[in-house]
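Before I ask anything, here is the structure I am working with.
Note that one protein chain of the assembly has been removed; the remaining protein chains are unaltered in position.
Just so it is clear, A and B label the chains in written order, and each chain counts residues from 1 on its own.
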Amino acid sequence: MRSHHDMGGLPAGPVERREHDYALWEKRVDALMVLLSAPQRRLLRVDELRRNIEALPPDAYDRMSYYERWISAIANTLLQRGVVTADELGRKLAEIEARQAAP
Amino acid sequence: MSESPEALAARFAPGARVTVRRAAPPGHLRTPWYIRGQVGEVERLCGAFANPEELAYNRPGLPRQPLYRVRFRQREIWPDYRGPAQDTIEIEIYQHWLEPAP
Partner (left out) sequence: MTADSRRHAHDHDHDHHHPTRADDDDRLSHWQAMEIALRELLVAKGIITADEVRGAVEAMDARDPAQGARVVARAWTDPAYKARLLADGTAAVRELGIDMATTRLVVVENRPGLHNLVVCTLCSCYPRMLLGLPPDWYKSRAYRSRAVREPRAVLSEFGTTLPDDVEVRVHDSTADMRYLVLPERPAGTVGWSEDHLAALVSRDSMIGVTRPSA
């Protein structure tokens, strides 16, 4: 069966000539990808990131923006590799949430 | 290119007619769906590269697979292609996806 991301040749509408200036958080996602895949670290490969993106459910793939898919894949790859644990990631996310709530 | 423990020997020369295998394993693949089962011509050997299907699982992907740029005629790929007969598409395909064309 054709995978959802493998879209060459499928029907689609007109190409919308959209461009957007990248937000800082998006550029940082890109930076993380570059830094973590660099030869001196090799903590993830672009191929692992692609596999994780391709494994997103079709509706998530379509709904998420390009860099949302990438940061999701970076998180999954680092978890798979054991560079971060689920527990420490969960705690850090909660801490960030709490920072937002604090006056 | 000669065989070594690290790279497979190239099976195809430029000009060879090749068929892209039909297969659909799970995981990360770099052979697009639309080209599977199609027949094209080797335009050049690009070199030998670690297999991305294995790299995707953080395995070394060795021995390196010869990678070919293969040229296809659009009218042969798409039944409804409306452009002229000489329009083409070129895709890089790893050797393990290619068989000699009949």
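Quick note on the criterion: a residue touches a chain if its C-beta (ideal position, glycine included) is under 8 Å from a C-beta of that chain, and two chains touch if they have at least 3 such contacts.
Please read these numbers as outputs of a predicted model, since none were measured by experiment.
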Those residues of chain A which, in the complete complex, touch the missing chain: 5-25, 27-32, 34-37, 39, 41, 43, 50, 53, 62, 64, 66-68, 71-72, 74-75, 78, 83-84, 88-89, 92-93, 96-97, 100
Interface with the unshown chain - residue positions in chain B: 30-32, 34, 46, 49, 52, 67, 69, 74, 78, 81-84, 86-94
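Keep this in mind: only the chains that are shown with their structure count from here on.
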Distance from chain B to chain A - Cα centre to Cα centre, in angstrom: 28
List of chain B residues in touch with chain A within their complex: 24, 27-29, 32-35, 52, 55-58, 78
Contact footprint of chain B on chain A as seen in their complex: 1-3, 6, 8-9, 45, 47-48, 50-51, 54, 80-81
